[in-house]
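This report concerns only the one structure given below.
Removed from the display is one protein chain of the complex; every other protein chain stays in position.
Up next, subunit A:
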Amino acid sequence: MSDSLSPNRSHLLRGRKSLILLAASALCAVVAACSPVQPSSSGGGAAASPGAGPSSSGLAANYGPTAPPAPGTVKKGGTLTFGLSAQGDALDPTTTGALVNKQIFASMCESLYRLGGDGSINPQLATALPKITDGGKTYTIPLRADAKFADGTPFNAAAMITTWKRDLTDPESGRKSEMGPIASMKAVDDHTVQVKFSSPFAPFSSVLTDRAGIPESPKALKELGYDKFSTHPTCVGPYKFQSQVANTSVTLVKDPNYYDASKVNFDKIIYRIIPDSSVRAQDLKAGSIQVTDSLASTSMASIKSDSSIKVLTAPSMGYASLRINLKGDTPIAKSKLLRQALSLAIDRPTIMKALYGPYATPTCSPISDASPYATKQSQACPAYNVAKAEQLIKQAGVSTPVKITVKTSNTSDSLQFAQALQSSVKAAGFDMKIEPVEFATLLDDMDNHKFEAGILSWSGRPDPDGNLRAEMATNGTGNDSGYSNPQVDKLLDDAVHVTDTAQRAKIYGKMIAILNTDLPYIYLDRSQILVGYKGLSGVFIDPVGVVHLAYAGTTA
């Protein structure tokens, strides 16, 4: 019966049993310890595609078809579930600072223009490119006559002006600094707006492909007030806002008021927030989501093993950079030569290949090679050269090892990246210390110039002005390094006063040559946008990485 009444026998049994267990586990431990250690595979991306040698300019871009799928090839109706990579802030085109919100806006808040894969600006709610007169100071934009807001009110010039007034006067507006020096705006007639600048501002058309070009329903603005517009954002789009649950999802439904409603296929789109990239990849494979933005390079091996998943990809317009605090009392802040040495000591191609495989491209400039503004200077990236770096350090008169503390966000990806940099620069005599910091703290430290060097990424704007002015202009709003160079300031202004792309490219080329001598930022790499979808047709992306679903449907 119960052994608890016979303690002696049970103790004996337990003794023998535990001896056997102990011996077995000891044996296992010895075997494990004595087996040879396998060298770990060199990072997720590289392991994913053995034999597919990455070209120096990354993968070929695939934006997907922009034309609506032929009738009969897609089903009508159903619900599309989109795996969104992060929770954004309030869904308000005027105030939002979050990039993920752009994904949601693509389906419910169209802008005046849309960026094409080749860098072109295509009319969307406007009917043609702006007519630019008066030496680049006046923009006249023709608008669609057949568009309606989701609440049924007409989209017209007055509505666009009302939105722009808000963008310029709302104290929480994140758009004001993007829109340039606007002197006045007016509705020429019901379907034409005119904007006058105090000095020519070439990036304006490009800015209108982003959130500043999204009209908001004046009726909704009036009823909800600026503060509460995000609780029910009302714009023009193939889908309209239905509801949202914080940290969970945003639900959109088909908008019958859309000017092209007959080509819209789904009844509903649910944007589900799934921050963990591996879970998102698994969800896509399992079919519980049909499309996702930003796949991680480490998920690509798993994604590629599923032939039913299609991947759209393009080089991002942004970059990761090592930002130097020029206001600090450190050797690296005071010596241009030291910064140049540091840049030469970073073996960009090897690091990117090891960490990301073909999914990141080394870079030394904020302008992507694929941009219409690319020039020889923007593409130039001096090769890894330890000897030259050592020579420059000696010239700078600093003794090795040169100590430098680098702050980075404390996510495992960022830490891995920082460690790769650390081991790379050691050869030239740099002793890099890594200081992992929580992201909000990192932003705060950079804003208040409380750092020696920091690694941050920038998502990128299609117009080079968006990638340079805030950071490089004296008193720029995002000037973390405290850089100030009147030559660069003048070139920044010159580049926006001219409209011709080739001319502007030349000016930016000159600027980048200067920046790569002064090096307030050491540009490191440009990642690849990776969007995955399954069972769908009519999905395409733009160069900023936004997934366009207006004409998407389940493949028939």
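Keep in mind that, in the parts below, contacts are C-beta pairs under 8 Å (C-beta built on N, C-alpha and C of every residue); 3 or more make two chains touch, one makes a residue touch a chain; residues count from 1.
In this section, contacts and distances are computed from a predicted model.
Peer 1: Quick one: find the hidden chain's UniProt protein name among "Glucose-6-phosphate dehydrogenase assembly protein OpcA", "2Fe-2S iron-sulfur cluster binding domain-containing protein", "Sulfite reductase subunit C" or "Peptide ABC transporter".
Peer 2: For the chain missing from the view, the UniProt record says "Peptide ABC transporter".
Peer 1: Among A:168, A:301, A:470 or A:514, which residue is in contact with the omitted chain in the full complex?
Peer 2: A:470
Peer 1: Any idea which of A:64, A:93 or A:174 touches the chain not displayed?
Peer 2: Of these options, the touching residue for the absent chain is A:174.
Peer 1: Tell me which of A:90, A:185, A:381 or A:434 is the one touching the absent chain.
Peer 2: That would be A:90, which touches the missing chain.
Peer 1: Among A:458, A:523 or A:540, choose the residue that contacts the chain missing from this document, as touch is defined above.
Peer 2: For the chain that is not drawn, the touching residue is A:458.
Peer 1: List every residue of subunit A that touches the chain not included in the displayed model.
Peer 2: Residues of subunit A in contact with the hidden chain: 2-4, 9-11, 13-14, 17, 21, 87, 89-90, 95-99, 171-174, 176-177, 227-228, 230-231, 245-248, 272-276, 278-279, 282-283, 285-286, 288, 438-441, 443-447, 458-459, 470, 477-478.
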